[in-house]
Each structure stands twice: as C-alpha cells, then as structure tokens.
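Removed from the display is one protein chain of the complex; every other protein chain stays in position.
What follows is subunit A.
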C-alpha cells in the first residue's frame, strides 16, 4: 500500500478559489480523514485525488506515480483507486454481481478469476448471498456495503470514501462506523475519508485534517485535534466550546468582557491589551460542591443556573456568567441558584481572534436582564 502525497493543491472555479495551497501526506495503511463544514473544500480535495476534478495547481502523488502536476493529469480511469460515493452510485440496471463485475470486465480479467474475486469482495462485507439482487432490492446499509465491495474488488491502491455513512439512519450509522473501522484495520488499505461529522472523524481516524474555506487548518491525531485545537475555528467545529471574549491583562491573564473578572490562562505569547477569545470545553468547567474550597491554582467563577437538562448519561447546565450563557457538563443532578465554577488554566485555550461565533449563535448566548 503506497503513501499519498498532496502538495500545494489548489483549485479555482472561474474567479472563485475553492482550494488554496493544501498540503498533506498520508502514510501507508493509514485511515486519514478530511473534516470540515460543508463548502470547506474537503470533497473537492477528494475529487482531485480521484481525478474527477482537475486541480489548477499543485501535485498529487500516490506511491511511485504522479497523478497530477504541472501539465500532467491522469484521468480517473488511469489511477486504479477505489471510491465509495455518498449516494453509493450503484448502477441501478445491474445486479450486485454485475456491479462488481464491471471494473473487472473493464480490466479484461479472465472470466474464471472474476467469480472468486467477486465472491471474496462480497464475503468481506458479508453479503455473498445477495449477488443476484438489484440495488433497489437492498436496504441502505446493504447498498453501502455493496458499494464498498465494488470499490475493493479490483484491489485498488487507495480507498476513497466520500461521506459513506451520511445516508444511514443514526443508529445504523454508529454500528456501520465500528464495522468500517474493523474492516479497514483488517485490510490495512490506505484510506481517505471525507466527513463533516466530527464524532465520526474522531472515532474512525488515525489522523484528521481539519479544513476551512479551502485551506488546511490543522492536521493531527484525534486527541491532538480535540485537546489542542490550532485555531478558535477548530475549537468551535470539533466538539463544543464556550467562547469567552476579553482583553489580555498580562501575558497569562485575560480580563473577561462578560463579568469583568480576570481569568488565568496558558501563556500564549499574545501582547498585553489585545482582544482575545478563550475557549473552554463544557466538561472542563467543574461545578464546585458546596462546602468545598477551590484549590489555589485554579480559576474560580461565580455563575447562576439558568436551566438544567438531563441527557441520559449526564446533566447539562446552562449557566449565566455575567451577561453570557455558558454550558457545563456534570454528573451531578439538581443544581440551582448560585454555583461556583472552577477551571484549570491549562483548560483555557487562548486565541487571538474575536467574533468566532456567528451573529446568530452570539445572540443566543447573550443573557440580558
């Protein structure tokens, strides 16, 4: 299984630049995910790797072969990749077996070898007994697995997956996710996965590349992406965050806008006086039990409980901190009135940008009166 190298990839539609200078390398056998909101360029990147879009600049190399470079472009049929589409794209007028036979016929593979290859591929996805069915006679989950079998039947060098789970219903999606992960580990095939679902990306990937507005924002393991988001945008998109805006009071202290309190943060090399956002994950805000005093080295915030919701495994509290609503996750039920919040300075991620949230979201977390 070869490695995939994408360097300085760019794509323009007319004057509209949808990819700018995207660079990454995928190791052999790695499960690599392109994550981002819709319109961020992740699907275009995948289409460029597949050869369905012609990049306007940059190069794409898989193993020894260069597929796209200055003046060079190998069409999709010359790349020997496997791809699963969001709609599965099973050819509706062919049975499952005929769907799988098509790429083999195109490669002029001996009829006698075709049968076993098709059987093996369907066996891998556990659908060997459905060979003679037509796509419309299959359930969504079965169609998705047939699409995967069709992408694997000719032993492609790299597997490309374009939001393959997004058309499944929520319950099936979680099971399909676990199954897909097992299968990929068994096959050891280099896989590029595109999704806008951050939970999916965190659960499946060896590494994640977060994209935004046509640019690569951060590449890292799921843990790195979640624990140390490179930008406020990543912090907002991957997992949930409370954003508190303020001004640097010293090199490790922020004067918060919402309640005028000073918050100790990780020193981030931001000049004193500059406006900043502090991102705090809801589970890193702790509600101090009554009668306990906070340790000396943590931040202490006074807040009022607005609402509490029970979401099964834990409780979610909406609290009022000054004129802003913040979210806290806790295992403790039934809190009311004034509470004390504690948060460690290293859970307060510092970003030199303000206005991270959309005006709509901004309006929803503003508490008046």
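FYI, a contact is a pair of C-beta atoms (placed from the backbone, for glycine too) under 8 Å apart; a residue touches a chain by one contact, two chains touch by 3 or more; residues count from 1.
What we mean here is this: contacts and distances are computed from a predicted model.
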| item | value |
| --- | --- |
| Hidden chain of the complex, named as in its UniProt record, picked from "NADH-quinone oxidoreductase subunit NuoF", "Membrane protein", "Ca-activated chloride channel family protein" or "Peptide/nickel transport system ATP-binding protein" | "Membrane protein" |
| From A:77, A:186 or A:297, residue that would touch the chain that is not displayed | A:77 |
| Which of A:54, A:182, A:314 or A:332 contacts the chain that the document leaves out | A:54 |
| Which of A:25, A:87, A:250 or A:358 contacts the chain that the document leaves out | A:87 |
| Sites on subunit A contacted by the missing partner chain, in the whole complex | 50-52, 54, 75-83, 85-93, 102-104, 106-109, 147, 150-151, 154-155, 157, 160 |
